[in-house]
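Quick one: the structure is below, and I'll ask about it shortly.
Heads up, one of the protein chains got dropped from this complex, but the rest are sitting where they should.
What follows is chain A.
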Amino acid sequence: MGLPNASGDLSTEVEVDAFRRLFPLRFYEKHLLESIRPDARPLGRARETTIALGAVASANGSALAKIGSTTMLAAIKMEVMTPSLETPDEGCIAIDFHMPPICSPIVRPGRPAEAAPVVAKQLSDTILSSGMINLKELSLVSGKAAWMAYLDIYCLDADGALFDTALLSAVAAFSHLEIPVVSLNDDGKIVLSEEQGLSDREPVNKEKRKINLSSVPFSLTCVLHKNYILADPTAEEESIMDTIVTVVLDSSSQLVSLQKPGGTVLAYTSAIQVS
């Protein structure tokens, strides 16, 4: 093949796939000049998004979200616990994000992925600070019992835009969540009520109710490369372009979070464009 002295010379000799692997940046730049991406998306378009509610039958609330190929499964289990002394009438949400080795060839068993704890923390910060869930709704008996919601998100396929998909699946799972009926038994403990009319105990909450979501957050991740802003990158695009920006807005157009770790200098005007 000979040494490549200019990409133009080599691109006529090498197949498209090989060129894509050997010179990914130049491959993408050729596409960007035409304002299009290798999967035929225009620069500003996100991939196809699907959500399926109730994917896990045994959980109190669950959802499967897909953005393109990135797939996340979120499930919520509710448990009764005693609230802390400082907030006696508030429940609690514990959010955990897992990246099992199935999701990507880079993740191997035994060694947790680098991105996993970061996405988990960003997710919990976003959900708790956006005020989507009012923790007071999760309270049962003030000072004695409150709900603890364990939200687990499993990444099944990591193909870029992990935070977006995770947030989407978490919000969908919360919207699907039904709080089970419980009642107070004689020992003063909360038990799950079995059927209607079985006991003479007063149920604490009459029926399974859904939790109220206010100001739902939604996010968009973009990569920046020179003057181009690409929305919703795939894993390949994320790995070769060094600047990733994630903007989270809530339904009243307030900025919940903007994360832009490192990368090239972003001029002021581009920041306005992205938001």
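Here is the rule we go by: contacts are C-beta pairs under 8 Å (C-beta built on N, C-alpha and C of every residue); 3 or more make two chains touch, one makes a residue touch a chain; residues count from 1.
By definition in this document, contacts and distances are computed from a predicted model.
Per the UniProt record, the chain missing from the shown structure is "Exosome complex exonuclease RRP46 homolog", taken from the list "NADH-ubiquinone oxidoreductase chain 2", "EF-hand calcium binding domain 2", "Exosome complex exonuclease RRP46 homolog" or "COMM domain-containing protein 2". Checked against the full complex, the candidates A:Lys121, A:Lys136 or A:Lys210 give a single residue touching the omitted chain, namely A:Lys121.
The missing chain lies against chain A, touching residues 106, 114-115, 117-118, 120-122, 125, 129-131, 227, 242-243, 250, 253-272, 275.
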